[in-house]
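What you see is the complex with one protein chain gone and the rest in place.
Every chain is named by a letter (A and B) in the order it is written, and numbering of its residues begins at 1.
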Amino acid sequence: MLSLDSQIEAILFLKSEPVAKKEIAKILDKELEEVEDALFVLKGKFETRGIVLLSKDGKVALATSPEMSEVIDGIRKAELSRDLGKAGLETLSIILYKSPITRSEIDYLRGVNSNFILRNLLIRGLVEKVNNPKDQRSYLYKPTFELLSFLGISKVKDLPEYGKIQKEVEDFNLSNSSDEGLFNDSSDEV
Amino acid sequence: MLSLDSQIEAILFLKSEPVAKKEIAKILDKELEEVEDALFVLKGKFETRGIVLLSKDGKVALATSPEMSEVIDGIRKAELSRDLGKAGLETLSIILYKSPITRSEIDYLRGVNSNFILRNLLIRGLVEKVNNPKDQRSYLYKPTFELLSFLGISKVKDLPEYGKIQKEVEDFNLSNSSDEGLFNDSSDEV
Partner (left out) sequence: MAVEENYKVELEVFQGPLDLLLHLIEKRKLHICDVSLLRITDDYIEYLNRAEQFSIKNSVDFVLTASILMLIKSKSLLPTLDLTLEEEQSIDDLEKRLKEYQEIKRLSGYVKERFGKRVSFFRQPEKNVKPIFSPDKNITISFLNSLINSILNNLPKKIVTPKVIVEKVISLEKMIENLTDRVKESLSTSFKKFSGLQNEGFTKKDKINVVVSFLAMLELVKQGSIAVKQSCQFGDIEMENQNVDVPDYK
């Protein structure tokens, strides 16, 4: 059994955003005081670590140690300037021609999982995600305006062979509609 | 000044996806051996913590401790699809214990065509395919970090009987020396 402070660590690690201490208490079925004591222990453990515990307005979050800020800026910059690679460009072409599109539809067309790739396209401002009105748990992906203007077009319909490609994808989806659900992966972490 | 293991911890925390040990060495301007030693230290520190270090094919990633599985599952928005089916289970097991492996080898072991199930597993992100250095026209299939995370193990070697099975595979390859090197697993001692 993990200690309470380690349990809190796992929750904060997962969330990547500030979490109210009250909510932590609720998740772990503990008293607020117990959570506060455990957070104190956790803070002590982080003293010499690469991660720190931040707290503000009754909320807590994990973040990288300030001593690492220079290295981290370097990593961020590298992420933005790196080549997208075939996988990234493939995903981008699908989003351009079939937007708005869900992650599982992208995965289905590519035949591989696109989780980490979508994340990268998002931080590079090439695609954006909006809520999916049909499914609360998933998002729809679209090209950004910046991307369209970078390509010199004002709307996706201006892409070459736009109609033809729409039709081909729909034909494929129709011919496979009997398989529906087989490739369904509802998790959408991006 | 933070210790090397803490610096690595910060980088892995930030990236929230698998990072190559070589890349870490490059970012921190260290030798690969130093990074490997530090990862060993980091793994030790995580022993009783809420975070675990996963490693595979020269890459490492952080994830929540498997002991927190139920709690974390409850606070995630996305639902986990745990359904594998007989074909999926069989194919995953072959890839886990015998990877890297080609599709025709999988077909041979299963006695049936595995096209469909492999595509399904690829889309779910449970397996990945990489180019086969021995044969341009075929791919090698391998487990993913996602699969390790579903199994709650930190490396493929943690599977029961893994060493024994790998030895059988190696002995077989030695007696068929034309396949030399194909099944060489890169060391993942972390």
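We take it that a contact is a pair of C-beta atoms (placed from the backbone, for glycine too) under 8 Å apart; a residue touches a chain by one contact, two chains touch by 3 or more.
As the structure is a computational prediction, the values presented were derived from the model and not from experiment.
Residue-wise, the contact with the chain that is not shown comes from B:63, picked out of B:11, B:25, B:38 or B:63. Residues 13, 16-17, 52, 54, 61-67, 69, 72-73, 76, 80, 82, 84, 86-87, 89-90, 92-94, 96-97, 108-113, 115-116, 119, 145, 148-154, 159-161, 165 of chain B touch the missing chain (whole complex, contact as defined above). Although one chain is not displayed, chain A still touches it through residues 13-17, 80-81, 83-84, 88-90, 92-94, 96-97, 109-111, 119, 122-126, 128, 144, 146-147, 150-153, 159-161, 165, 168-169, 172, 175, 189-190.
Note that in this section only the chains that are shown with their structure count from here on.
Each chain gets one centre point, the mean of its Cα atoms, and the points for chain A and chain B are 21 Å apart.
Partner chain A is touched in their complex by these residues of chain B: 1-3, 5-11, 13-17, 27-28, 48-51, 62, 64-65, 67-68, 71-72, 74-81, 119-120, 122-125, 128-129, 144, 146.
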